[in-house]
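Comments concern the structure below.
Every protein chain except one is present and positioned as in the full complex.
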Amino acid sequence: METKSARIGLRIWAALVICFLWLPLVLIMVYAFNSSNVQSWPLPSLSTKWFPVAWHDPQVREAFWLSIKAGLTATGIALVLGTCAAFAIHRFRFFGREAISFVLVLPIALPGIITGMALNSFFTNRHINLSFWTIVIGHATFCVVIVYNNLLARLRRTSPSLIEASMDLGANGFQTFRFVTLPVIATALISGGLLAFALSFDEVVVTYFTAGAQNTLPLLIFGLIREGQQLPEVNVIVFAVILMTAIPVALAQRLTRDTGVLRRR
Amino acid sequence: MKRVIVALAAIAALAVQAASAGTSGLPTSIGKGEGKLNVIAWEGYTQPEWVKPFEQQTGCQVNFKYAGSSDEMVALMSQGGDSQYDLVSASGDASLRLIYSKLVQPVNVKLVPSWKQFNAAFKSPPNNTINGVHYGISLQWGPNTLLYNTKLVKPAPTSWAAIYSPKYKGKITVPDNPIQIADAALYLSKSQPSLGITDPYELTQAQFNAAIGLLKQQRPLIVKYWALASDEIDLFKNGDAVIGASWPYQLSTLEAAHAPVTDTIPKEGATGWLDTWMLSAKAPHPNCAYKWLSYISTPKVQAEQAVSYGETPVNSKACPYMNKLSKGSCAQYHANAPIAYYKQIKFWKTPLATCDNGKNDCVPYPQWQQAWTQMKG
Partner (left out) sequence: MAAGSSRARRSLGGVLWRRPKLRALLLLAPPVAWFALIYLAALVVLFINAFWQLNPLTSQVEHIWNVGNFTTILHSSSYRSIAFRTVGIAAATTVTDVVLAFPFAYYMARVASPRKRAVLFVMVLLPLWSSYLVRVYAWRQILDHDGILNWSLQKVGLPAANIGYTNTAVWIVFSYVWLPFMILPVYASLERIPESMFEASADLGARAWGTLRRVVLPLALPGIVAGSIFTFSLTLGDYITPILVGGAGSQFIGYVVYQSVGISNNIPFAAAFASVPLVIMAIYLLVARKLGAFEAL
């Protein structure tokens, strides 16, 4: 369809954009081998001494596990709430339908600092201690919309005749859900969940205001950045995170491919 | 006779009550460590050099949240932090705010054995002791310095005028902190004596406006107002700044990274800080907190922190340890003759509307904060 020169131009553009996106990542991986603890260019010399430092640092491990636990819990809550909301909005017409859609988008549409400030004041005024659970509440709130959007998009592309056919064949509500609806939405749930987890894992602004003395990984990284003497350790941590997350991201991509169940024209 | 005995008994009872009233509610011994300690600290105050031995000795694992200004510390404590963090290394301009907001609790100095070794001026300074009640243990003190690149800044600056002149336009940096207005006022107190500034933290509206005016003139010369210590380190290391207001921590980090920098205290004098470790009102790990207070005030650890950061310890016995770590550091940081040097520094304190001269027309701190934000915008 497109002319040959257009295709070549587009290919070059895509390559440049990829370089733009990955330049800082490559830099981070290179600086993980920086021997000096102050970053400058060119690198004074290379060294792997920061890898064991990061591995053995108890603060890093604690922050990492806290991020994982908070992410999983928040994603779990977001899956439940997002699924409920998506089904309700998709299946029923009722007063306030548009308003609910709007409200769900707010945590992401509004700047994170507003959400963070609001939640912090909310917790402090009610004398609720900032803790793991306040972090989870904050994260779940902005993760709901991601699951909701993914699921709603999938539901809209699914033909309703499937449900009717299932009922016609004698299945009750629960059976229909388990054998017909769930397989259709499964991949949307997983990809929504993965995206929500990714957002929670790297979130720093809302977490800053809803965390107590705990450090999630991003909060720890921010502290190390401001202290200024352990930057290569930070680069090592991010290097490790990039390597570890390659698999879930590839998985998410596989799942978002349209499995096409009776696509509506 | 009986009446005398009854009267004496009553007086004795009152005396006992008065004595214990000051220390009522204070712990009398340090219990078993809780395994964890959460602190709010200045960047550079919790280096592994002295934190790791503490963790090994006491089993209290230390978690720190860094803050770059007293305001940040007060905000952290006010927004739910007083039940999360155990200790906060508050400077003089934060300590009173924390005390009056009831975010910190009194400490029993008898549980800190090294307290007796402190220099007299730091045992019960007015910024952490009210009516004999100690709200913390003094920690370290030091000046805000003028940092400059020895290769690119010639001749060596001797006055704060260097950061207000266009000679190094676009290569100057100062802290992003409203208390900097006091530094401008300090400079004006010597360069424009007609303004009559005696205390840079107690400014009448006219004096305040003059200081803001000076800062507005300085604004186009600034490359960045540094909020994080690593900001200034990076600015100097990577050639974006050649002169600026700084803390000694940046100098020691840059020197270790072989950057050609040094610092000085200009002839107009300097502002500075006097830090106190304060105990949160609802500290979740009080025993570990007291263990830390005892540990951090010992001469050896005081020396380690002083030399690492570049500040002056409050423990009078720290000198020999300092010289062992870095020859001549005791004299360099005036740890052996502190009082004369101490009197030269205008330590941070919270500007209040009530001036010391009894009048009520000084500019209070919230106005400093607003004016600072507007000046930068």
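Note that the chains are named A and B in the order they appear, and that numbering of residues resets to 1 at the start of each chain.
Rule of thumb we're sticking to: contacts are C-beta pairs under 8 Å (C-beta built on N, C-alpha and C of every residue); 3 or more make two chains touch, one makes a residue touch a chain.
What you see is a predicted model, and the numbers here were worked out from it, not measured in a lab.
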Contact residue for the chain not shown (choose from A:S35, A:S159 or A:Q253): A:Q253
Among A:A54, A:L119 or A:A196, residue touching the chain not depicted: A:L119
Among A:G82, A:G193 or A:G212, the residue in touch with the chain that has been omitted: A:G82
Contacts of chain B with the absent chain, listed as residue ranges: 69, 71-72, 74-76, 78-79, 97, 101, 178, 219, 222-225, 227-228, 234-235, 238-240, 352-353, 364-367, 369-370, 373-377
For chain A, the residues touching the chain missing from this view: 1-3, 6-7, 9-11, 13-14, 17-18, 20-25, 27-28, 31, 39-42, 80-82, 84-85, 87-88, 91-92, 94, 100-115, 117-122, 125, 137, 140-141, 144, 149, 172-174, 198, 201-202, 204-205, 208-209, 217-218, 221-222, 225, 231, 234-235, 237-238, 241-242, 245-246, 248-250, 252-254
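Just so it is clear, only the chains that are shown with their structure count from here on.
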Complex interface listing, chain B residues touching chain A: 38, 43-44, 47, 61, 63-66, 68, 79-81, 83-85, 228-230, 233-234, 237-238, 253-254, 256-257, 259
Chain B-facing residues of chain A, complex: 36-41, 58-59, 62, 120, 123-124, 129-130, 209, 212-215, 223, 225-229, 231
